[in-house]
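After the structure tokens below, expect a handful of questions from me.
Shown here: the complex without one of its protein chains, the others still in place.
The chains carry the letters A, B and C, assigned in the order they are written, with residues numbered from 1 in each.
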Amino acid sequence: MTKKLNIGLIGYGFMGRTHSNAYHKVKHFFDIPYDPVLQVVCGLVEEEAKAFAEKWEYKSYVTDWHKVVEDENIDVVEICVPNNLHAEIAIAAARAGKTICCEKPLALNVPQAEEMVKAVEEAGVPNLVSFNYRRVPAVTLAKQLIDEGRLGKIFHYRANFLQDWTISANVPQGGMATWRLDIKAAGSGVTGDLLAHCIDTAMWQNGPITDVCAMTETFIKERMHTETGKVEPVGIDDACTFFCHFDNGSLGNFESTRYARGHKALYTFEINGEKASIAWDLHDLHRLSYFDHSDDSIVRGWRSIHVTDSDMPYMDKWWVPGLQIGYEHAFVHQVADFLQNLAEGKPTSPDFREALATQYVCDAVLTSAKNKKWETVKKP
Amino acid sequence: MTKKLNIGLIGYGFMGRTHSNAYHKVKHFFDIPYDPVLQVVCGLVEEEAKAFAEKWEYKSYVTDWHKVVEDENIDVVEICVPNNLHAEIAIAAARAGKTICCEKPLALNVPQAEEMVKAVEEAGVPNLVSFNYRRVPAVTLAKQLIDEGRLGKIFHYRANFLQDWTISANVPQGGMATWRLDIKAAGSGVTGDLLAHCIDTAMWQNGPITDVCAMTETFIKERMHTETGKVEPVGIDDACTFFCHFDNGSLGNFESTRYARGHKALYTFEINGEKASIAWDLHDLHRLSYFDHSDDSIVRGWRSIHVTDSDMPYMDKWWVPGLQIGYEHAFVHQVADFLQNLAEGKPTSPDFREALATQYVCDAVLTSAKNKKWETVKKP
Amino acid sequence: MTKKLNIGLIGYGFMGRTHSNAYHKVKHFFDIPYDPVLQVVCGLVEEEAKAFAEKWEYKSYVTDWHKVVEDENIDVVEICVPNNLHAEIAIAAARAGKTICCEKPLALNVPQAEEMVKAVEEAGVPNLVSFNYRRVPAVTLAKQLIDEGRLGKIFHYRANFLQDWTISANVPQGGMATWRLDIKAAGSGVTGDLLAHCIDTAMWQNGPITDVCAMTETFIKERMHTETGKVEPVGIDDACTFFCHFDNGSLGNFESTRYARGHKALYTFEINGEKASIAWDLHDLHRLSYFDHSDDSIVRGWRSIHVTDSDMPYMDKWWVPGLQIGYEHAFVHQVADFLQNLAEGKPTSPDFREALATQYVCDAVLTSAKNKKWETVKKP
Partner (left out) sequence: MTKKLNIGLIGYGFMGRTHSNAYHKVKHFFDIPYDPVLQVVCGLVEEEAKAFAEKWEYKSYVTDWHKVVEDENIDVVEICVPNNLHAEIAIAAARAGKTICCEKPLALNVPQAEEMVKAVEEAGVPNLVSFNYRRVPAVTLAKQLIDEGRLGKIFHYRANFLQDWTISANVPQGGMATWRLDIKAAGSGVTGDLLAHCIDTAMWQNGPITDVCAMTETFIKERMHTETGKVEPVGIDDACTFFCHFDNGSLGNFESTRYARGHKALYTFEINGEKASIAWDLHDLHRLSYFDHSDDSIVRGWRSIHVTDSDMPYMDKWWVPGLQIGYEHAFVHQVADFLQNLAEGKPTSPDFREALATQYVCDAVLTSAKNKKWETVKKP
């Protein structure tokens, strides 16, 4: 009989929903070695925590995260709160021996992140950072194609993450919906929120980034703060562009902004290799573009691969060829891998240490932008 | 407290999975007036029924569908079996007073379908046919735009449903995976399986079809039958093309095949109106193409609408703008609407009577192809 | 030294311009065995004929086409007038021993077309019908791929030609700009104007069409006639849909209309074969879509071939890879082939006889629509 695994969720926002959904669905589609039980959800506002628990079938709810971490009944702690709370909770959970899945970015900054890595490694607890896009099937396929050597030597890695939701000066900072604009809660703007995703995927696919040169901008300098009720300076980066070298000699070009009118969540990447190239974007996440120079020249062109057949990563678990899955499914894949590895005593990538490498790049990017010069990335 | 609603599922194939998934998810995303409980699943092979029940958290399983229909504890019967079993089960369920959700096409043919309509109407039971594509948000949006009069007078309706999975002569007919190629189980080929979807959507969006002229073809004349173990004649239509008149004066052109290399499940439609046009396809189901002639001429062009914002049909229930949903979600929307209407004592479209109209068109199409002449469609 | 070839153009409308442009350009890009000299242009309105001659560097102009046909100095007669004048001019030109290039469709109807074929064959004059789309490089490439056997057995041929320029009831019929709406000048509507192109390409690529079943519609029943100044009945087909069988067992589905809002000149075709499929459209005429089932399954997808490399048909004559050519270039290719064949004493396809086969299909389509039943296509 399958062993029960008790889940405690801290945070009931957007990410709290994606993680809860993943735990519910995973057992219907994957053969997993555990029966995950949604035990408790923790959120600041009691009424809302209660409503969330009912909607998502958690057995109980609390408003103090310490109760989750200290609960002996809990096996796994899911950290889905603003970035400024990650470190404290994760370190406490590690010390309490919990398995931890933490939302990205790992921390507000490198010192916090290093402490967190130290904590989980000293405690020896399984740990995972939720860089969910790695497990979008088309993205996983891209990694597979690179690892098979289909691209040959890599020359260029190009990634953007473009949004447009903060163009209006009336968008406030702080609070449940807009904490991402509050430097105290978020640590940075698009760098930690969006570029962290791009960097994680890029280093996973193309190896370490060695040095960076960045430019940031804050287009709207002051916004109403929902907590103080006053107009206050905006501390985050609204936009960030950087170029870099990878350890393998290829060049990187990354850009993120929340001022790209017309793009809601347009995460894109393109990789140019000697023999082939790959491109992907989040707005049509079920497709991968692929160009293979070895094709006969008269029929050579970019291929649009509809990543829905059963021989595609994860896709044997879902429907039939031609029928696409969506955003939420990457979280299901993440949980499926995490639980399988847990049963086998194996780590799941990206763990805290791997996420620390991304944090090093993010911090180097912000430092470079501040100092207006190249910055070497710390080696993990 | 929310009233429990006991669900009995008959059939554990592809559709059994989509319906089960919908019942699990609907409560996490929609505010529904019932608490659906997956009571029993029925399937022919006991071992498989048991496994399905475990995986999908049904409380029990049976191998004889009569037990579901006769079970006083069951409120809703979900019919997800091959077409040749729809009528018998639905009529029995109606007589037993069950609420019924039946997979499409409604029946093998018109006489069966008429009997089924009679049965549910005499019994006065709520009934629904699962033409799921109506509730893909982009398709629902298309209907909304038409109803708002944005297209003006309609001139053309064009729909295709193209697949390629039966090109190999080695694909057998009959059995769990390939009953759709067996005329006895399916009643027809692409006409009932694929064009029924196109016709349902078309009449919902553009009104009744009055007369049709069709051509069908069976490219591979004989296939191994999995039940008899012998090579037997293929009775279904591998491909079907028809054109027609709609009651509103517009022209229709429909085509379906399973021999369109490169297309897995490419359901497409395009509607050309005096003022605007709309196009959609299932391979990128989260997008709607829209051309509005009233745009300034220098910036006029086909718009690709990424149907993910919260003001789009159903999309306030899911994630954030830019993050797409997939194939399975239309079934969740269907269940959400069905349960809401059930609570309010209102019918949910398309019910059996509406599906009968689609059956009339399908039968007229097959008759026309057989007789090689125009055929008037029976009025519902 | 290159032999001079004297050209006489009859008609100075849209097609008169494309042919004149082709004769000017061909020598700069192709090595052709003649030096074409634009001797005379003929048009009804003297002032306009004169202006055209000046603009396009014709040595003279006339207003009576007999003068062109009877001019001993003229080698080639280009017929770019409305359809109702093709037969008379072509027959006279043939009898006068001229080489003839006639715009499509060949004639108003089959009897005329048969007479024209008889005339050129009896006179033994080189003759060509300007089905220009065959020589768009992507279309030529499609033919090449089919001939190489890359598609295998063909199952489906699908073509549309969609426009939207006659939706307004204020568009008149008759006259220089709108003779295509006047049944007397055009012979038919979209069938002769647009579907003739589709049919020509289709039979060239996929062989003879054996029988057809069609539906036509005239949405706007009366329009002002520019010649009579009165509102008169519209005699042409505004829209035409037909399906058919090809001699090779594949199925065809063709549709054309001038009421497809949003499409200006959207000629599309798609061919589904056992092993591969091809698709093309005129709005991006420099691309060909290609799906090859023999690709590794994980990197299989529709390829978008940018038909600009020097190993593509005709493309070694133009620019460098990545730089597209446009609509007019197909006419240049046509002239280049025509002149080369002329020098070698070889026919250029499609000649009058080949265009007659297309006329047979067009007439069968119109008859089928009128009689509302299948019609067998006359064999050439």
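Definition applied: contacts are C-beta pairs under 8 Å (C-beta built on N, C-alpha and C of every residue); 3 or more make two chains touch, one makes a residue touch a chain.
All values reported here derive from a predicted model rather than from experimental measurement.
Colleague: If I consider the whole complex, including the chain that's not displayed, which of C:4, C:59, C:221 or C:264 touches that chain?
Modeller: Here the residue in touch with the unshown chain is C:264.
Colleague: So which of A:222, A:274, A:296 or A:316 would be touching the chain we can't see?
Modeller: From the options A:222, A:274, A:296 or A:316, the contact with the absent chain belongs to A:274.
Colleague: Among A:158, A:286 or A:306, which one touches the chain that has been omitted from the display?
Modeller: Residue touching the absent chain, from the options given: A:158.
Colleague: Which residue among A:4, A:59, A:346 or A:373 touches the omitted chain?
Modeller: A:373
Colleague: List every residue of chain A that touches the chain not included in the displayed model.
Modeller: Residues 151, 155-156, 158, 162, 164, 167, 213, 215, 217, 219, 239, 241, 243, 251, 253, 255, 257, 259-263, 272-277, 291, 293, 302, 372-374 of chain A touch the chain absent from view.
Colleague: Which chain B residues touch the hidden chain?
Modeller: Given the touch definition above, chain B has residues 141, 144-145, 150, 287-288, 290, 292, 295, 297-306, 309, 311-312 touching the missing chain.
Colleague: Provide the residue numbers of chain C that touch the chain removed from this figure.
Modeller: 14, 17-18, 20-21, 24-25, 27-28, 55-57, 163, 165, 263-266, 282-287, 306, 308-309, 318-329
Definition applied: only the chains that are shown with their structure count from here on.
Colleague: From the Cα centroids, identify the chain that ends up most central relative to all protein Cα atoms.
Modeller: Checking distances from each chain centre to the full centroid gives B.
Colleague: Note the rotational component of the Cα superposition from chain A to chain B, reported as an angle of 0 to 180 degrees in steps of 5.
Modeller: To bring chain A onto chain B, one rotates by 180 degrees.
Colleague: Quick one: chain A and chain B, Cα centre-to-centre, how many Å?
Modeller: Going by mean C-alpha positions, chain A sits 36 Å from chain B.
Colleague: Please report how many Å separate the Cα centroid of chain B from that of chain C, as a whole number.
Modeller: 42
Colleague: Could you say which residues in chain C touch two or more other chains, in rising order?
Modeller: Correct list: 302.
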